[in-house]
Structure formats: structure tokens, C-alpha cells
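So that we are looking at the same thing, I have put the structure below in C-alpha cells.
One protein chain is absent from this view; the other protein chains keep their places.
Entry: subunit A
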């Protein structure tokens, strides 16, 4: 590290040509007006406190380039005060230049400063004569208001409504027996979902058929989708005959069916329907007895969980399509199979059955890999146990460094253990020895969580430290240019920081520091011995330097009062600032210099496009011509290599950058976000931030960022058994070596995805083990290792892989791959790649069964992936990948992309398929006995048809709520909720609790929703039906099953997929 010490690098290097030059940039200044009043005089002149042997600064300084100009401008401004150069940073060099300073330091400043006193005052004398607002005045980007052009919601409705109206021709015209069982199966399947029920009533003639069949099948009501348990043999036996009947007439099936479709002029598209039931009905082990039975059953029975063919005709009833209305359903069967595995909240494999050969991998067209969220929040009672081996040292495999875990086996009567990953026999240390009982179990198994739990946390001994554990460190880099002031951002940020000071993790060791910047950079001396913070301004942006080696970063508990004074005065200090420039790059470098000793978390609040100094950016998001060309992707990646370089340096020094971008104009989030991406940080984006509207959101999210449990200076590695290797990683981190993820900061809201590949052509083992190890410093300064271990079976059949597939993990990996693709190709290509993968996967699946079975015109897909087509559709419609130029503003697109790259699986699924619930009935009802969310809200399909003009709905995607008021909603409800505002324009109305039961109930409900997912704050947007363009923007565009703006609706999407599957089948 020493070599790169920034201060050393340049302070000494400056020859001091003239005294002036040296100091020009720095003015010690008193913080704000209030201060200036009474104590200013007392305070300012105060020469450096004793220990700061007044090393002014001149020698340090002469910025070579600037010296010519600047001295003239600020002859007065050298007050550079104290300069306690004692810091480790400038170490040896400082003494050399110290002496030269002392004489000059203070006088001028006293003259100069008082009048302006405040920082805003910095304007007058520290600015250059050249116009204040240099050429870079930013024209507002011509992007239109969000809602304006982009959406064409009105179109959507008519189109949609046609879909269901097409009478279900299949059913009417079903001559063959073959289809009847199918439909009956449908109905029996959907029977348990009340919200889908109504659909059947439309189906006229088929109705009673279904009814009867349904009753016939009532014997199997228990075997609805979620149920995985094996049906008792009896039932299966009962079931077989049915199937036999059904199968008996197969030849008749497809053909007449087809022709009937022809008659209806419908395209011969088939899709899934009756999906899931059959396989659930299939008894798992009943393969052999079914020998004679032809067709599907046979096949399915031979696979424990297999394909679920269903059939649709073109008049496909959208209501029967599978929808993830229950949110993220984790695969349960797998967890039951390996009870010692780490919980699925920490690690999820895209398929829990690992293919045993390369050829099998190549037939699995979906991503093969894992999504890891190492610090996921565990519910109370399921926390990860902490194990302290103390002097014994952590037990690890000698060869592959695997940590001891539940899957290691003890042999040689307990004296040796065999590594489950590399099969090496290791000695058991004497202190760790325990005899084995008759079954080969260690006798102390129950007392050792590391041998019984998939997730444990080891306390790391000193060998795991390259330096003493760092203190928690928060550094704030705040833009104070005019737009930041006007939007009220500074006020909110300052208030939030103040309110969180007590809750920052790390107790008495926490360090804190501040820099603000506009066209100059303001440092704050918050040394504990001061009564008021002291501000120093550096205006030399070309050769940035840190005016004080110490005291810019202080221990919070010692300097608490000074920090509070600073935070209190921040908003007022800059309230009159009219500076429009932003010297973001130089400020970033300054923060880096200050933090590089320790590392920590850098919180960046950026409000305008960086316009000065290194890293300045230009407007480039408004060029519509670039869309559709080969250069399209360039606007989504950082333009200036400075940011990537900076991010790399940050990671090297354990600094994690969290970027808060606020802007009503183009802010180049693509460039800013890269700072968060490579430093394990997070990007928060608040388009058109106005404190009146977005205050709560910013406050909540900043507070969570500051107070959530964070792991510092972490590295993560995932080990896996022989023959398997992780090849690529996706998320917010930087790779330090081929398989080591450097994570300056990690917390529960970040997940990392990785893809694996086989190294050998054939895997010989029965089980593959994965072990995620996260080595980190906890906030209380303890070095810890969190280890998640997981076992997965190796299989030789594709069908088994499909059976064990996990849609959530697949979607997560798929979305990250697609977003990465959008950074080097056109959006169109990124979307096509999703479709292509899906089609290939489903075609492969179809081929599995096409030979033995007459899949005919049906689209078949595995039960485990029944939601995948829908998620793929919503992914194509998600903000980062949607449409083109006009559909999403560039900044918003990039921000969403960065967000999704770090999102854990369940939050991603919620974002892709938000919940829509109707609440007016709940509000009107008398007090419900149970406040269970589940009882209140039944999620509805995301189509415009779900919206009833007389209802009140909440749309929740995890990031915001949209509350939709139907036209015919009873005015009393609206009045109760909104008071007198209920007739006005909803864009100006904000929801607040009013003095009536209904409003309180609504607020309670929202509160509950928010508690479900505290990582982001869902601010409310009120929308009234028919209020365009607001409704289109907030609601209709997000009803992902509808056809919006040229993108397919769900039904069309299924048909498109099916067509493509058949094209090259």
C-alpha cells in the first residue's frame, strides 16, 4: 500500500515557487453564518492548536499549472491554517516544508473572510474572474417528461379484451376424448385458485363437461401444484385407469383437434394448460407397473417429476396460464433431500441436479450456476450460529482449503476426516477429536453446529488478517451545487445522517468524515477538540490535495458534537449557493486520498452532471440516432475510463462506493454507477428528486444503508468439487483473482450470481458439493468467516435437471446475463438472447418427450419452469431492457440495470412480476380479525382486466406502490383516504394518514407491505383511472401481461415461443 500513498505522491513533489501559489486554494473558513457571528472572531484567528505546529502550507503547494493565474485571484486566501501534518500519511516528508509556512498563514484570511463568512461566500474571492458559469452550462436534456411520449396505454385494452372473448373453440369442438381429460385436468388444477374460477364460466358448453370430470377427479384434490409428497400407492393405482382411458384414444386426439382449429381459423398454436397436475398425480416410484400403458403417463411415471404437457389452441384462455401469484416459491423437495444444506436464502442453484457430462450441459440451454446472497437476513431463530475454534484454528482441508462442514466424513475411529470436496484424508486435531459411535457419527455432533448446519460463521484467528480489522468508516461526499440545494436533497441527507449517528454500526470505533463540493472542494476539519467544524476550500482541481492529513476523518464518538454541528449547519451553509458546477472527479480523488488508509464506505450524493476537472462528463443520453446502431450500447457504459480506474483503486483500498444520484436532468448514471458496481456498492437513483415528494424514500433508504449490518473488507470464494468449476461471476464486486470476489462492503441486500461449467467430459462422483466462504470484518471489529455448504446430486438425465430446476435462480442469472449483454450489444439483441435461450430450452425439453408421446400441438414445459416464460417476458419488459429510446430514459434504464445486477432472487422476482391487490373491500369491511397479509390480499394477474372500475388497487413492485383509483370507486372511499383533494389532480396529492378508520387502515396496510421488504422504501403514487399520461406511466405500462408499446402480451408471447419451438423442432 505504501507505494501508492497519495499524499506522499504529490505533496512533496510540489516545488514551492511562490508562497502564494502554495496556499491559494485553501481557506480556513468558518462554517456558517451563525458561527461567524459571535464566536467567529474568537475562533477564526485562533491559530493552530498547539499540536498543529502551524505548518501552513505554502511549500506544499505550488500547483505548477495554476500558480500563474491563481495567485492573482486570491492573494488573500492563504489562511491555511493548521496543518497538523503529523498524520501517518504525509509522514516523513512534511517536515521539509513546514517551516516555510508559518509566517504567512493567517492574516489574509481574517481580512478576507469575515464579510463572506459563510461558505457560500466562497464565491466572491475564491472564484476566478472568468465567468462563474463557464461554458458548460447544461442544457436540459431533451428527454421528454417520462409519461409523455412513451406509452400508449389506450391501445392495450382493446387488444387484450379480444383475447378471452374468442370463445374457447377447442373445448366446444372437442370431438375426441383425448382432450376432455385434459381440460378436466385444467379445471381440477385451477379449482383451488378462486380467482381463476370465473374463467370457466365463460366456456359455455364445455362447462358441464368440466364439471363432471372435475368431480371425477376430486379424488386427487390434494395433489395440487405445491404438494410434492408422493401420493399413496392406492391413489396412483386408481389413477392409472383414468389415464388409460384417456390415452386409449390418442390417435384421435391431435388430428381432429387440429382440424377443428382450422375451422375456427385460428393459428395452430398450442400452449400449455393443464399443466401441472399430471405429474403430481403421478406416483413417483410407479414406473414399472405401468409398462403397458402408453403415452404420457408411462413416461412421466418413469421420471419422478417430469414434463407436463398441456394443450392450447389459439383461443388460448389467458386465465389458465400459469402465474406466480404466490411470489417466489423456493423448491422445497431439494431442501428436504439434503436437510444439511445451507438455506435457499443464502444460495440457490439454477438446477439442483448437476449434469454429469459436457453433452448434457450443452443440452441444458438455460444458465447453469448459482445465486449467492451470503448475508441474507435470517428470520428470528434461524440466525447463523457462530463457532469459535479459538486456539485450535479453523479446521480446513489441507489441500483444497475447504472448511469443515456437515458433509465431511470421519473415519479411523474419529482420528481422520475426509474432505467432501477433494476427498483428501485429513488428521483431526487432538483438541477437535471426538469418538465415533456405532453408526459412524461423532458423539459430539449435536454440540457442533459446523457439523450439522449448512451455514455457520467461524471467528477467524489472526492468520486471516493482513492488517488489524478496520473500524467501520462512513465518508460522505455531498454535492452542494445549486440543484442539490433547490431540490432539498442536502436538507434530507443532513437530517438523516444526524438521526442515524446513534445507530451506525461499529460502536465506539466508527469513523466519519465529510467533503462537499461544487466548483471547489470543501474539506471539514471535525477534530474533537474544536467546538465548531472548520471548513477548508481547495479550488485547485487539476492537482488536488488534502489540506489536512488528519482530522478530516475522525472517530465519531470523540467528535460527536462537532459532527452534529456540521450536519446541522450543512443545509443552511449552502442555502444561497448558486454555483452550478460540479467538480465531482476531483472530489472523488480527494475522498480517496483521505480514505485510502482505512477503507470503508463512501456515500456519494451527486446531483448534477460532473462538469469540472478530471472525470467531467458530457451530455450524451439524448441522441436518438444512436439507438439501433452498433454504437447503441456505448451510451450505457461509462464514457470516461477515469471512473473505472477510480473504482478499481477504491476496491484495492477496501473502499465501497454507494452512489445516490438525484437529478432532473441527464446525470450519466452509466458512468457514476460503475463506481458502485466494482466496489461492491449500490446505486440509488432518484429521478427529479424533490424533497417534498421523495423525502421519505431517501430518508428510509439512506438510513437503511447506514444502519444495516455490513461486512467490511470482505472477500468471497466459492469452492466446488472436482470436475466442476465456476467460470463467470455477475454482480457488484471486483475479481481479485480468477475465483476470488473482492467486496469492500457486503450486506444483506446484495446477491452475486455465478455460472459453472464442467471441467471434465464426465463427472464420476455422485454428489457435487459447493462451499461459499465469505471472509469479512464485522462491524464490531471481529474477523469472521461465513461458510455456506451445499450438496447437489449429479444426474445423467436431462429430465431430472428440469425437474430440479429453480425458476428464481434461473431468472436471476438470465437477467444479469441479459443486462450485461445490453452493455455490449443492442437492447434488441439482449432481448432476443433471452427468447432464444428459452426457446432452445423448451425445444430440448419437447424433444425429450416428442418421440414417445404425441405432443402434437401442445407446448410442453416442465412443472418446475412453468413461470419461466412469463418471467422471461417481464424481463424483456423490465426497465433495463424495455423498448428503445423513447420508452425509458437512459439514466433510469442504467440505474435499473445496476440495481438488478445486485438484487437478491426474491426481490428480483417481485420486481419482475409485481403484486397487484384489490383493497377497497378490505378497507370497507369492519375490522378484520386477522391482520394476516395473506388473508387480505389475493394477488391478481397483471392485466388491465384485473382492474375493476369500482375498485381500489395497490400495485407493489418492491420499489414503489401505485395506488389505482377506479372511476366508479365510491367517492366516500376516495374522500376518506384523500380528504378534500380527492377530485384534484393526483400528481399533486400525497397520501397521508387522515382521521378516519379507512385511512388508518390503508396506512397500516402499506406499512405491512413495507415491512415485508425493508431494503427499499416504496413511495406511493396515486393514479386515477383514465388520468393520462399518469395512468399509462405508472400503471398500464407495468401490467406486464398486456401488450404495451409494441411488446407482446402474455398470450402472444406464449404463442410466439411455441411457434419458434416448432419451427426447428
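Heads up, the rule we're going with is that contacts are C-beta pairs under 8 Å (C-beta built on N, C-alpha and C of every residue); 3 or more make two chains touch, one makes a residue touch a chain; residues count from 1.
Criterion: contacts and distances are computed from a predicted model.
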Protein name, per the UniProt record, of whichever chain is missing from view ("COP9 signalosome complex subunit 3", "Signal peptidase subunit", "RBR-type E3 ubiquitin transferase" or "Cornichon"): "Cornichon"
Identified contact with the non-displayed chain, of A:417, A:584, A:642 or A:678: A:678
Of A:738, A:764, A:1007 or A:1063, the residue in touch with the unshown chain: A:738
Residue among A:624, A:648 or A:762 touching the omitted chain: A:648
Touch list for subunit A against the chain that is not drawn: 641, 644-645, 647-648, 652, 678, 728, 734-738, 740
